[in-house]
Structures are given as structure tokens and as C-alpha cells.
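Missing here: one protein chain of the complex. Every other protein chain is in place.
Then we have chain A:
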Amino acid sequence: MSKILLVDDDAELSSMLEQILTKEGFQLTLAADGEIGLERALSGSFDLILLDVMLPGIDGFQLLQRLRQQSRNTPVLMLTARGDDEDRVAGLELGADDYLPKPFYPKELVARVKALLRRTPNTSVRPEKSEYAGFTVDPAQNEARCDNHVLDLTPTEFDILRTLVRGNGEVVSKDQLSVAALGRSLAPFDRSLDVHISNIRKKLPNEPERIQTVRGRGYRILKLA
């Protein structure tokens, strides 16, 4: 049974979401403010964290940042009620795996939660190691390397990189990547995949452009000359 931490100060919404997700077979822990949320996220072992942005104490972004600083790569799904796109993407840049703007349909939330849980390492379908152009991705060890330099990736980034490496230098479409890493197709104007790619590039030891953008088609890994 997957364990989920829900950090949201909206008590009524939290209790309703708890009902829904419990019915779907998840085990829920609630936290009503940022401090408690961070404490629980760091102490317990959760398979997924649902994180609201506006929180008393420390807000969702700060919580996420501190979580990632401690190298906790638990998948995080941001729930945000704020309007602008920048706000939504900001979470991804700090290492969230996906986001869902409020208000949302409960079914959509359940689908996203399931998609994110589906691809955690222990349920991976093909655990064999793949290599291409200096990149090594080993799902069994849960380890990704670039030129023998270990990369500290979130699960989503790990899956994106793995899918790219398995492409052997061929272009992998954004939709393919999104399905593989986020378990869903991309919505129009959805920039989450691009943000994840840019996060991976920032973590590469050199030559961030070796993950090449092929405009209008997708991404591919370049062989260095």
C-alpha cells in the first residue's frame, strides 16, 4: 500500500481528499503547515508527497527546496491555487515532479498520483542498464552517471534521462518522454517536461547541450565529438 503525505492547510479539503485517496487504497498522512510537513516528509518514508504552495510557516516552495537539499527524492506533486504560470513552473524548477492547479477534478488527482507512483523504481518494467554517449542509467542500482560522474536526479528526471538514453541518439518525442516519466500525455501549454529537461542539463558535469532540443519534435542525446 503506497503511503502519501498531504501537506495542505485547508483542513476541509484535506479531509475530503483523504476520503477519496483512502478509498483508492492509499494510506494518507496529513500535515496542516509547512514546518510539520517538512518534519514528516524528512522523518517518514513516503512514496509520494502532495504539496500545497500557500502554507503557514514555511511555504510549499521552501519546503520542497529543503527536502531536495537533503537529497530526499520522494516524488512531489504540487497543488497550487495561485494563478500565474510562473508560479506553477517555479515548483518544477525546484524539483517537483508534477503539478496540478486548483481547482481540479478529484479523478484527475487520483490519475496523476497513480501515474507518479507507477514509475517508481521497484515497479519498473525493464530494469536493465542502458548506456549511450557517456551516459549510463542503471535502474537496478537506481543510479545515473554522465562521464562517470554520478548525477543526483529526482525520480522523474531519472526516468526522462533513461528514456532518452534508451533512444540511442534518436529523437524521443516530448509526449513519449512525458508518458514515460510522468505517466501522462502533455497538455497544451504544458511546460513541465521542458523544465525537467532544463533541470537535468543543470546537473550535467559539462556540455549541457549534449541533451539537444529538436524544435517541434522532442529531445535527443548527442554524441560528443
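The rule is short, and it goes like this: contacts are C-beta pairs under 8 Å (C-beta built on N, C-alpha and C of every residue); 3 or more make two chains touch, one makes a residue touch a chain; residues count from 1.
Throughout what follows, contacts and distances are computed from a predicted model.
> Name the absent chain as its UniProt record does, using one of the following: "DSBA oxidoreductase", "Heme exporter protein C", "ATP-dependent protease ClpP, protease subunit" or "histidine kinase".
From the choices "DSBA oxidoreductase", "Heme exporter protein C", "ATP-dependent protease ClpP, protease subunit" or "histidine kinase", the unshown chain carries the UniProt name "histidine kinase".
> For the full complex, which residue in A:Asp9, A:Glu93, A:Glu143 or A:Asp194 touches the chain that was left out?
A:Asp9
> If the hidden chain were put back, which residues of chain A would touch it?
Output for chain A: 9-13, 16-17, 19-20, 32-33, 54, 56-57, 81-84, 87, 101-107.
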